[in-house]
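Moving on to chain A:
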Amino acid sequence: MTGRFTLTTAILLALAATGARADAIRIGVNEPLTGPFAASGTYVVNGARIAADEINARGGVLGKKIELVVEDNKSNPTEAAAVAEKLITSDKTPVLMGAWGSSLTLAVMPKLADYEVPMLVETSSSGKITTSGNPFVFRISPPSALEAETFAPMVAKLGMKKVDFLVLNNDFGRGAATDFGKMLKDKGVQVGLVEIMDQGAQDMSAQLAKLKASDSDTIMVTSAVDQLVLLFKQMAALGLKKRVITTGGSQNPDQIIAQAGSAADGTMHLTTFLPWIPEKTPDPKATETFIAEWKRRGYEFAGVTESFRGYDGIRAIAHAIERAGKPEPAAIAKAFWSVDFTGLNGPIRFAKSGPAGRESGQSKPDVYLIEIKDGRVVVPTL
Partner candidate 1 sequence: MSPILSVDHAGVRFGGLVAIADLHFDVQPGEIVSLIGPNGAGKTTAFNVMTGFLKPSQGEVRFRGTSLKGLQPHEITRLGLARTFQRTSVFADDTVFDNVMIGLHRQGGRMSRAPLLDALLGRAGASERALRERAAALIDWVGLSARAQERAGALAYGEQRLVGVALALATEPAMLLLDEPVSGMNASETRVFVRLIRQIRERGITVLLVEHDMPMVMEVSDRIVVLNYGRLIAEGPPAAIRSDPAVIEAYLGQGSAARRAAAEAQGCEAQGSVSEAAHA
Partner candidate 2 sequence: MDQLIQHLVNTAILGGTYALLGIGLTLIFGIMNVVNFTHGALYTVGAYLMYLAVAALGLNFFLALPVAILGGLLFGAAIEILLLRPFRGQDIDTTMLVMIGAGIALQSGTLWIFGGVAKAIPSPFPEAPLQIGPVSVSWLRLFVLGAALALIGLAYALINRTKLGLAMRAAFQDADTAALMGVNVRRIYTATFAMGSALAAAAGALLGPVYVVYPQMGGLAELKAFAIVILGGLGNVTGAAIGGFILALAEELGAGYVSSGYRDAMGFLIIIAVLLYKPTGLFAKAERIG
């Protein structure tokens, strides 16, 4: 609860400070703070604030402080586009970060092209974002095809023969089913059922009963953490005992352990961040500092798997501004191509993606397979 009030106060303070700090470099943050994605959006913003404060404590960028202009897109594509418009034209932010969900990001993208302002995409997974020829998009989260590619070498080691999917009915879930399905078929693994569940659905027993009756050995699940908790509980209630691997990076194993209890035991998760074992992350020191600061601010530990993207996103933007030498959209867009540093989940540097001449930037983060064992997160030995 304190977290919420801190955020509110911070927003009010940020608003009050508008104008007073005209010399600060402003970064627009376009996230869902109300509506269905409110929890995740808020975590990302919290992470972004930690990064901004850290950068400012070290003297800022180009000798100036950075200032986040945070706006709520209400988990709604129309609002996301409107917010982008406001940030670019009325707050005059030369660079944006956003917008969590893929449909939100896709709605913002035409605005980026119109005003030629770059945006760092921190969470969205839809393949379309980096293949539609928008040269102002730079993404640090992996699209599912990239995630599937990273997972490929582990398939044989896990001994998977036939796989069913249970995915969220959105770009995130459907994209994962398509991309992982393709990869598995290439590896000679059979793909069985592809079951769909609605965002916000609470009772998946019908889908699970069907999966229980199938002859597959593994179920791959793509959804956000709240629904995963429900799924594991309902799987336990149905006596469904198959190997479960979740994908998508929104799993948050701590929340799963806390809320699903023993029902989550033995589940495996593909994740892009390892906060439980900082020493195994690419930059252990940064991970530790980030987690320490996160805890110091009184946020729930479970939020770090979401918020590190906000943290890395702002750090990447700061690097780009530094390299651009001036806080101007065109210069920053160009400078993104030369960003190269180690984020909390691997190197952040952008490779070209999409139609030639209008490529978007895509960074390739690390992907880890973890397992929940006796209420703790472990890295399975394969």
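Quick note on selection: all candidates are chains of the complex that A comes from, given by their letters.
Everything that follows uses one rule, which is that a contact is a pair of C-beta atoms (placed from the backbone, for glycine too) under 8 Å apart; a residue touches a chain by one contact, two chains touch by 3 or more; residues count from 1.
Bear in mind the structure is a predicted one, so any value in this text is a computation, not a measurement.
Candidate 2 is the one, among 1 or 2, that touches chain A in this complex. The part of chain A that touches candidate 2 in the complex is made up of residues 1, 3-4, 34-42, 169, 195-198, 200-203, 205-207, 209-210, 212-213, 225-226, 229-230, 233-234, 236-239, 255, 258-263, 300, 302-303.
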